[in-house]
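For this view, one protein chain was removed and the others were kept in their places.
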Amino acid sequence: MQHKDINEDIRWAQINKDVLRSMENPRKAYWISVGICLALLSLAVIAEIYQYNVGLGPTNLNWPHMWGLYIATFIFWIGMSHSGTLLSAILHIIHADWRKPIYRFAEAMTTFTLMTAGLFPIIHLGRVWNMYWVLPYYSDRGIWPNFRSPLVWDAFAISTYLTSSALFLFIGMIPDLAICRDNTRGWKKKLYTVLSLGWRGDDRQWRNFRKTYLIMACFLIPLAVSVHSIVSSDFAMSIMPGWHVTTFPPYFVAGALYSGCAGIITLFILLRYFFRFEQYMTLPILEKTCKLTFAIAMVWTYLNLIEYSSVWYGHDTVAKELLIDKFTGPYSPYFWAMNILGSVLPFTLAFEKLRRHIPTMFAVSILLNVGMWLERWMIVSPTLAMSYEPFTHTVMWASWVQWFIVIGSFGWFGLLFLVFVKIFPSVSMYEVKEMIFHRRHLANKDIAAVMHRRSSDPQPSEGH
Amino acid sequence: MSAMQLFFGRRLLSCQSLRSPGRSLLLPLGFVVALFAAAPLLAEVPNAVAPTETYSGDQVEQPIEFPHDIHAKVNKINCMYCHTYARRSKVAGIPPTSKCMGCHTVIATDKPRIKKLTEYWEKGESPKWKKVHDLPDYVHFTHEKHLQRFIFDNKDMKVENASEVCAFCHGEIKDMTVAQKSRPLTMGFCRRCHEQNKGPFDCWKCHK
Partner (left out) sequence: MSLQNILQDWSKYRKGNEEGGFHDYEHLWGLAIDLNKCIGCNACSVACYAENNLAVVGKDKFAKHQEMHWLRVERYWDEPDLGEQAVSDYQSHGASFLPMMCQQCMAATCEPVCPVAATYHTPDGLNAQVYNRCIGSRYCSNNCPYRLRYFNFYSYYEDSWPAPLNMQLNPDLTVRDKGVMEKCTFCVQRIRAAKDVAKHEHRELQDGEFTTACAQTCPTQAIVFGDLLSLHTAGKAESTLSTLWRDQQVELGRTEQHKQNPDKRGYRVLEGLNTDPKVMYLERVREV
């Protein structure tokens, strides 16, 4: 059984070769995946064109159920985006170097999930053509958006997060793009020449690069936390039972990291299989990701139970009724499914045997995300179904229009990701080299002593 | 209006709207307006700041090419003589053909336009005038309130000069034959005038 995170004897030329190989000559499976994604996306496009022309009626959204799957899926995708930041920024500043082979695609996932998520608030608008009114631009009419509204905060938060994570992804890629530039021909070479920003790899460039990367990481962490807190305030700022919950910001952030980590496991397994990245995306790294997911799942479960118990022991009768209705009412199958998938299923991650069994982990990671999607839906819909006014208690089941757009969003994300992996290196070459270098030389005490100049750095004798 | 005012007045007026930092972008806009607003000299309307923006609307083809200039400028007929409803209702109104015929049974009966008008009159039809100044359906604009503010409740304002008030939004109709839209009549146009003339600032005052 493999115990080391990465094979330390691997040659650097081999790393370049393996990663660059993944970007060449798409195979049949790739084109099939592209086809599937395009098909899913076209479903969404058809539904959106229909909805745009007719109005929101065909979605089955109705009078108490003004929001539905769109907002639920919006939160789901925003949540998915958070783990990229976790891997690339948080683990970067705490020097967890096992992140290095897998953070690149996670960061790409962040960017693309945000690009998917950002579409949903736009799609769900009644008058899409006026969506720019949410932004504070100088208008001849002299009116501004309502800065008190969490939806305006959303617009700020998401666009900021999208810009910064795309920048972070790009900055982290510059040395790799230079490698690509030196190893490709034709239009690709031109593209990488522009994108690598004249990277030569000299000392000054590396110094500036490290500094920028660190600053971006430090900037991105509070940003990521605030983004999902703001998304949660769409609900927490309202007055409705089941939404008006003080613990929503941490609950949403935990849920976000949770579904994001599950998403990373899914993509990890897919990339490992299709691109034969067994050398880099190794089982010990998968295991570490699984452990991380398990820890976050437990945090999420804890916060979830806190939410139930604070309602249960509170004095808000309507909220209590709503909670009982969640457990027993028309939405109860989905509610129970969410709890089982979200809180019980992660215990499979606690067993080493299962963690190392790739097909199981693939299925589990997808099921965890199904659970997390259900969680978002169970936040949005039951409250709308069962709020203060008993006259308005109704249940809404989404129509094909909503489902097509929700399904199509997966196609859109998949398409973006597929394009990414063929144009950009999905494993960070220079950081894998760094990781191997460090690991190799940590064994050699003389070199390690030179490398670790600061006294606070861990000495080679400790740990590892 | 002195030459000083002509050159600097409008710019200063634009600066009056800088009551809040949010409108600080109005400053460059004010300069632009001041530079390009080659508005013709208006007779003063007391206690009012005239809007200056201009707009070039389409030439609308009317059934009869009605000469506003002959009526309002040469013969100095008050606007409200024909558009009688302006002082008491939301719309200014188009005069009925009978009102035209009140004069034109005796005046200028040999002119081709009047002949056309007489034809309409004899057939018992009214010319189908086309609307030139049209506002969207969600806007509540009343002529009555504006005339009250600028003419009837306005101290030192002479009713004979009513056309200067009309010109705030309709431009120099006096100099046109067929009326042509010469003010933008956008929300920004309304808003700036409301700011300068202390009009109501509540959305629901104008939107319905």
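Lettered A and B in written order, each chain numbered from 1.
Throughout what follows, contacts are C-beta pairs under 8 Å (C-beta built on N, C-alpha and C of every residue); 3 or more make two chains touch, one makes a residue touch a chain.
Because the structure is a prediction, the values reported are computed rather than measured.
Chemist: For the chain that's not shown, point to the residue among A:Tyr30, A:Tyr50, A:Trp144 or A:Trp336 touching it.
Modeler: A:Trp144
Chemist: Out of A:Ser387, A:Ser409 or A:Ser426, which residue would touch the omitted chain in the full complex?
Modeler: Per the contact definition at the top, the residue touching the missing chain is A:Ser387.
Chemist: Even though one chain is hidden, which residues of chain A still touch it in the full complex?
Modeler: Chain A touches the missing chain through residues 54-57, 60-67, 121, 124-128, 130-131, 133-134, 142-152, 155, 234, 237-240, 384, 387-392, 394, 396.
Chemist: Could I get the residues of chain B that touch the absent chain, sorted low to high?
Modeler: Missing-chain contacts on chain B: residues 19-23, 88, 136-138, 140, 142, 144-145, 148, 202-204, 207-208.
By our rule, only the chains that are shown with their structure count from here on.
Chemist: So in the complex, which bits of chain B are touching chain A?
Modeler: Going through chain B, the ones touching chain A are 22-23, 25, 186-188, 191.
Chemist: Mind pulling up the chain A residues that touch chain B in the complex?
Modeler: 138-142, 144
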